[in-house]
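Contents: one structure, followed by commentary.
Only a single protein chain was left out; the remaining protein chains are all shown in position.
Which chain is which? They are A and B, in the order written, and residues in each are numbered from 1.
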Amino acid sequence: MCEHGTNLRLTLPLTCVILEVILIILFAVLVEYDHETDAKLWHKHLLQHNDSNYNNDFYYRYPSFQDVHVMIFVGFGFLMTFLQRYGFSSVAFNFLIAAFALQWATLMQGFFHGMHGGKIHIGVESMINADFCTGSVLISFGALLGKTSPVQLLLMAVFEVTLFATNEYILLSILQAKDAGGSMTIHTFGAYFGLVVARVLYRPQLDKSKHKNCSVYHSDLFAMIGTIYLWMFWPSFNSAITAHGDDQHRTVMNTYYSLAACTLATFAMSSLVGPGGKLDMVHIQNAALAGGVAVGTAGEMMLTPFGSMAVGFLAGTISTLGYKFLSPVMEKKLKIQDTCGVHNLHGMPGILGAVVGAVTASLATREVYGDGSDVFPEIYAGNFSASEQGVRQAISLAVTLGMALVGGVIVGFILKLPIYSGPPDTICFEDAIYWEVPGEMESQEELGTVMSEEVQKPLNS
Amino acid sequence: MCEHGTNLRLTLPLTCVILEVILIILFAVLVEYDHETDAKLWHKHLLQHNDSNYNNDFYYRYPSFQDVHVMIFVGFGFLMTFLQRYGFSSVAFNFLIAAFALQWATLMQGFFHGMHGGKIHIGVESMINADFCTGSVLISFGALLGKTSPVQLLLMAVFEVTLFATNEYILLSILQAKDAGGSMTIHTFGAYFGLVVARVLYRPQLDKSKHKNCSVYHSDLFAMIGTIYLWMFWPSFNSAITAHGDDQHRTVMNTYYSLAACTLATFAMSSLVGPGGKLDMVHIQNAALAGGVAVGTAGEMMLTPFGSMAVGFLAGTISTLGYKFLSPVMEKKLKIQDTCGVHNLHGMPGILGAVVGAVTASLATREVYGDGSDVFPEIYAGNFSASEQGVRQAISLAVTLGMALVGGVIVGFILKLPIYSGPPDTICFEDAIYWEVPGEMESQEELGTVMSEEVQKPLNS
Partner (left out) sequence: MCEHGTNLRLTLPLTCVILEVILIILFAVLVEYDHETDAKLWHKHLLQHNDSNYNNDFYYRYPSFQDVHVMIFVGFGFLMTFLQRYGFSSVAFNFLIAAFALQWATLMQGFFHGMHGGKIHIGVESMINADFCTGSVLISFGALLGKTSPVQLLLMAVFEVTLFATNEYILLSILQAKDAGGSMTIHTFGAYFGLVVARVLYRPQLDKSKHKNCSVYHSDLFAMIGTIYLWMFWPSFNSAITAHGDDQHRTVMNTYYSLAACTLATFAMSSLVGPGGKLDMVHIQNAALAGGVAVGTAGEMMLTPFGSMAVGFLAGTISTLGYKFLSPVMEKKLKIQDTCGVHNLHGMPGILGAVVGAVTASLATREVYGDGSDVFPEIYAGNFSASEQGVRQAISLAVTLGMALVGGVIVGFILKLPIYSGPPDTICFEDAIYWEVPGEMESQEELGTVMSEEVQKPLNS
């Protein structure tokens, strides 16, 4: 097929090998098993506390972790295969970036949150957090899909993970905000960071690749694999690192009902605004997930089931309308080419989630939470009032937006340098530039001929 | 492509919005967190019982719930994508109906089973039950696939969920029957309800859409995603709400072996009856699952591993033969157009499962179950003899069939009104009537041309 002269052979191996060697060295110097994964420490713990192996936190976090893991690799990966000729890149670059980012996130998050005597201690909880941070990078990837090389994406991950960890530290540790499902830290940050990078990397001639920037029948079905997995496991995502017990249980339930209501809103709006009342797969694939994003902050709070449903319904509505009316405007007026519409799926619903979180927090009372001190420990301890918690949540949103915008501009300009084997405007959204792409299936007629010739010969080996 | 004048733009948004608003209002009035999801109640429980967060039932039900959830959304959804031009509708209408039904089922089942002081208390167990009820609706959807609008399907769900909850209440609470995996409540009910609706909605001119009522190569592979997930997670389905401990463990194992034996029977029968001994994907996709249906009642009982295998083998055999010989007769003689063959996968195996359950129950002895009082608490308490339990199981089957048949007739006639944007006989099994369908991939030749033109230009962004 096409033989392009990108210098991927030089840049990609070099980038991967250098990054991985640095990671291995830093892990060797800095990273240790925590007391639940270290043979010696855990057995010491068992003896000292007369504890049981069944109480290793592994058993209470790992199923959630695996669900999150599926969302990161299958969910995000296949959601982006909707493009007709970019399926290899979608699922495989997603795979590459995520595999890198989770290692790098272990270090960055460990540096900010998990240092013990100069060492980063790791276990299942740090694995979940690393996957979360990775999710943020993949959201940004969604805005850039089809227009960037794997080298650019790896480089973006280096910077974005660092900024993510910084922002997360400010929100959770300094501001004492709550954001278990990452409406702010993951979705708002990832979306606006990616949108700003997309703005900086604006391609005025992108319409030369326009005919490839759309789906075909089968690619839309592959994308639905991603959608459905994201939808099903979002309750695990939002609850994966909440406190054990009622918190985790409640977060799951709130997310479950929010998503269900969001789905009905999405179908309603999609048909309402579609030509001839017809549904649009883009809406179903994406907007039906906005309900998970929108309860990312408040999911662990006493949001009530009907509150979750109302939030989900609103999120699905906003998101679908965003795809229909806002995205074209953003591309035309703001010059933001947002391939996957992450603004509609993660951006606006993320902000909605942050606001819902702030409001719900500011309404927290002892009467409702009783001794359930895990959700708002500072309020419970009497250090904050509920309204102060609400204000801190709101400030957190502002900080996140600021970090994303400033960070995105800087990283965008770094990625603009013409040294990363990026695709030309004429061959965007096209696997063949980075992949050895196989041919299509031989037609049935040819097969038929072959068969009828073969059928004369004796069979059986 | 085609621009049909269905009034979906009117009916679908209206239906979705009205239903969801009603749901939100009813949830606001009626639904509360249960003591394991409510911050205050759970922490009170912890203090009073000196209990640990690790003993929240969440940790002992949620992994099973997630497996069931995958079956409902990926399993049922993709199993139905086998049609060549109905993949969007299959997976997305499945998604829509399920998202609605699980909310409505929470209310209906809560009304019958879970009222506490005028409120419905919800937690992970109610979520599993809601998914179960949803499964029943999706089975009925299988019989109607390709011939009904999403509005009809939502309306059907409204009624079917209500009937399901009523039937379930009669069986489990009044008759004290056992049916953890739902051979009767889910499979028999869902299948015969759907078949009767299909009979009432009989389309004499459906052969005008015949050329679309079949699979293509790729659509069969998408369907296998559904099959395999259903097959793998069926042990979780049958055990999701059994008693903890040996019950859940045993149910998983019985289902595992039943399905394995069923698979061998399916391949054997498919080759035996196929033209030239060739296998038929329809059989593999469906009949191999019958073993899970057939131990839906007896799976939690002391069925023994070899007993499970024998039941599974029988189920696979019946189901495959049903697809081959019974379905054509049912369509021709009984005018039942059963798109997915739910009679073979859920109907007959469901009845088989009910019978096996009745027989196994009637053989229960103290010698076999010891103090394992969870399976048959009434026998253990001396309230019933084993044979009475068996009789009650048999009566339950009869009640289920009666409810399904009568309910199906009534609902069928309601759905027959010409106001739901249903497809005409000539455009059944066709996505384009409800969806904006993208084109097919541009041919390789065109791509090749584009590429060779582009390759002259300088690369690298």
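As a convention for this text, a residue touches a chain if its C-beta (ideal position, glycine included) is under 8 Å from a C-beta of that chain, and two chains touch if they have at least 3 such contacts.
Worth saying up front: this structure is predicted, and the values here are computed from it rather than measured.
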{"item": "Identified contact with the non-displayed chain, of A:Asn56, A:Thr162, A:Thr255 or A:Thr400", "value": "A:Asn56"}
{"item": "Missing-chain contacts mapped onto chain B", "value": "1-7, 55, 59-60, 63, 67, 84-85, 149, 211, 214-218, 220-221, 224-225, 228-229, 231-233, 236, 243-250, 252-253, 256-257, 259-261, 263-265, 267-269, 271-272, 274-281, 284, 288, 302, 304-306, 309-310, 313, 367-375, 416, 418-424, 426-427, 432, 439-441"}
{"item": "Touching residues (missing chain, whole complex) on chain A", "value": "3-10, 12-13, 16-17, 19-20, 23-25, 27-28, 31-33, 36-44, 46-47, 53-54, 56-59, 62-63, 66, 69-70, 73-74, 77-78, 81, 87-88, 91-92, 95-96, 99-100, 102-103, 122-124, 127, 150, 217-218, 222, 225, 434-444, 447-448, 451-452, 454-455, 457-461"}
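To be clear about the criterion, only the chains that are shown with their structure count from here on.
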{"item": "Whole-Å gap between the CA centroids of chain A and chain B", "value": "30"}
